[in-house]
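What you see is the complex with one protein chain gone and the rest in place.
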Amino acid sequence: MSFDHRDEHIDDDMLVIQANIDDMNPEFCSPVSDRLFAAGANDVYWIPIIMKKGRPGIMLNVLVQADKLEAMEQVIFTETTTLGLRYMRASCHRLGRAFYNVETPWGPISVKAGFYKGELVQYAPEFKDCERAAQQHGIPLKRVYEEVRAQFLQQRS
Amino acid sequence: MSFDHRDEHIDDDMLVIQANIDDMNPEFCSPVSDRLFAAGANDVYWIPIIMKKGRPGIMLNVLVQADKLEAMEQVIFTETTTLGLRYMRASCHRLGRAFYNVETPWGPISVKAGFYKGELVQYAPEFKDCERAAQQHGIPLKRVYEEVRAQFLQQRS
Amino acid sequence: MSFDHRDEHIDDDMLVIQANIDDMNPEFCSPVSDRLFAAGANDVYWIPIIMKKGRPGIMLNVLVQADKLEAMEQVIFTETTTLGLRYMRASCHRLGRAFYNVETPWGPISVKAGFYKGELVQYAPEFKDCERAAQQHGIPLKRVYEEVRAQFLQQRS
Amino acid sequence: MSFDHRDEHIDDDMLVIQANIDDMNPEFCSPVSDRLFAAGANDVYWIPIIMKKGRPGIMLNVLVQADKLEAMEQVIFTETTTLGLRYMRASCHRLGRAFYNVETPWGPISVKAGFYKGELVQYAPEFKDCERAAQQHGIPLKRVYEEVRAQFLQQRS
Amino acid sequence: MSFDHRDEHIDDDMLVIQANIDDMNPEFCSPVSDRLFAAGANDVYWIPIIMKKGRPGIMLNVLVQADKLEAMEQVIFTETTTLGLRYMRASCHRLGRAFYNVETPWGPISVKAGFYKGELVQYAPEFKDCERAAQQHGIPLKRVYEEVRAQFLQQRS
Partner (left out) sequence: MSFDHRDEHIDDDMLVIQANIDDMNPEFCSPVSDRLFAAGANDVYWIPIIMKKGRPGIMLNVLVQADKLEAMEQVIFTETTTLGLRYMRASCHRLGRAFYNVETPWGPISVKAGFYKGELVQYAPEFKDCERAAQQHGIPLKRVYEEVRAQFLQQRS
């Protein structure tokens, strides 16, 4: 199955999978996320929660297409300490996306733009590009980031 | 469409809309909430989360009637930085509500009461009224709040 | 209705019940959880949230079988301060479970194990047993906990 | 060393001890707190934090008299997984305290009151008393709690 | 006592005042902050914490000059439910500050700039100005905010 992510679309066949975890070393969170992304998760995020007996637990959340449920379960059950998980149906609305190059004093930097009903509503410099430019040129990251945004804005108008 | 919010009721046609945001200045949260309420949201709340690469993000949550989905999307896509959102079906059970006036040394103050199967289970002084009374009379807010609760309790029995 | 929790199973008839609470003394959280568990909740947990006007609220979450909705509502409406709640359908996937006894220098301690498709994927010492052993013998809890895990691992291989 | 906690006082010889923990099973938090209180801590609390590599850690905080530092360190180093801790000097200002009995339909309940410069500024029903009364009489805890507060308020005026 | 906040400076005579609160209705947080600011606090912020018996509490933090300790205590003890507070010495390093006007299609908007050792390191549009412009002209707030930042950047270079 394949579709073009560049067009705005709604996907009605998504799941939010959740597991409450109160007995796992938090160091494991990051590698668990990595494995879930590698197995096809659209998004992985963690929410601090308070569990039974006031334990400061953490809730794993995975946003994924319904047909990848089993792949997610495989990772969650073998890589975390949970004895159970739950999932709920969800629909996802994703903006149209396009990438642009912006010229800066520190080289070209990619900007991801989002379109809602054909109109530009979001634009964000690729963070990795900005980090690399900042490191190579020994300048503050936020200066690069701001410059790219300002340049993009100017080129659009 | 209109119905009387004073009666206890269940609304099966609600949505919880969510968007994970890791690249927005948090100052925007409050005006985004304002616009969502203005466009018809029943509730708006924010949950601190941990996103990809350990970024401290924030999850926007909107509780709203299903027929207002598009109005919410319009606000979320134009006022936040997200490139996508998701929504899940939900049912809401709301208590019957009534308002009472309670006389206090600092003037009348409104109390909102909640009824479950006809029985009074909640009562809360209107916070704005208490704040105004506290400010006008130069007394601690919590003293006003407590007094109103005690008066209401006494009048009921 | 009754089924054997020792087998791995999926329960498609679950609800996640939620209520946002911004005007309740947090001391009440723990007794509210107790009452919900007593009335049949499978899990109860609390999520710190930010509500209208920037109030630091807390979201009550209850995971429960759909046929216990009313019992949960009874507790939530009479024991918390909320004027409404919402619920969403969820499916739960629970691992097969078995209990083992592990011999330690401080007496036998129970270990709960989880099985995914028949394979052992989780094992955790019963926390209460470890606490009791640590207290009786005046040794660090983590030492008991570790010892039990190591013993279990050794006996399995 | 002993002094009367019933009088308002300032204690300039306090420490706040902190340890960032990102590799401990959160189940341990509660027994660690218990041991610290048993060893003389004035207060123990946990703060969710985000640590190196985006790990969702937790910061242990202990408020304690400076002469009990070593007793706290003994517990922290043997019962948690931390390899280090830090402490800062602090002064504590504690209100004068007194206890009152309030008669209720469910028996007498103790109320703790706080005095600032001789004036009553706080009063709170003993939570354990309220819980017991609520359980024995099968009534909502919040109803007991409110009744006690209202009674106390009435008796004072 | 008065000094010019426009120059970069270090203030060695500051306090961080803290109070852990687990029995206060969170609605009170915002008015408590207002009163503390009105009484001279430099900053007020709240940290979600987990207290004794796993209660989800909240820690009040006040950053203030040492000579205003008593004014802060007056507010904290009369407006919150705490029976005690603590404070620690702190030094504050504040950047030099200046305000600029930036012309935009929606009128002039003020920008606050920060200087470290004489060099511009921060600049931020006044949020209130941006909100007003966005509301008056019916455009997204983030568009105003971005435009102002881009204009400021361009005028500087």
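We just call them A, B, C, D and E in the order they show up, numbering each chain from 1.
Convention: contacts are C-beta pairs under 8 Å (C-beta built on N, C-alpha and C of every residue); 3 or more make two chains touch, one makes a residue touch a chain.
Predicted model, so just to flag it, every value in this text is computed and none were measured.
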Visible chains in contact with the missing one: A, B, C, D, E
Touch with the omitted chain, as defined above, among D:P31, D:G54 or D:G96: D:G54
Residue among B:N25, B:N101, B:Q136 or B:Q154 that touches the chain left out of view: B:N25
Chain D residues touching the omitted chain (full complex): 20, 23, 47-52, 54, 57, 59, 73-74, 77-78, 81-89
Positions on chain A where the hidden chain makes contact: 25, 27-28, 31, 78-81, 127, 131, 134, 140-142, 145
Chain not shown, touching residues in chain C: 50, 53-56, 121, 140, 146-147, 149-150, 153-154
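Methods note: only the chains that are shown with their structure count from here on.
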If a chain touches chain A and chain D alike, it appears here: B, C, E
Farthest-lying chain, centroid of Cα atoms versus that of chain E: C
Magnitude of the superposing rotation for chain B and chain C (Cα, nearest 5°): 120
Pair in B-E, A-D or B-C that repeats A-C, with over half of contact pairs matching by residue number: B-C
Greatest separation from chain A - chain, by CA centre: D
Distance from chain D to chain B - Cα centre to Cα centre, in angstrom: 30
Centre-of-Cα separation between chain B and chain A, whole angstrom: 28
Where chain B touches two or more other chains at once, by residue number: 47-48, 50, 54, 78, 81, 88-89, 121, 127, 140
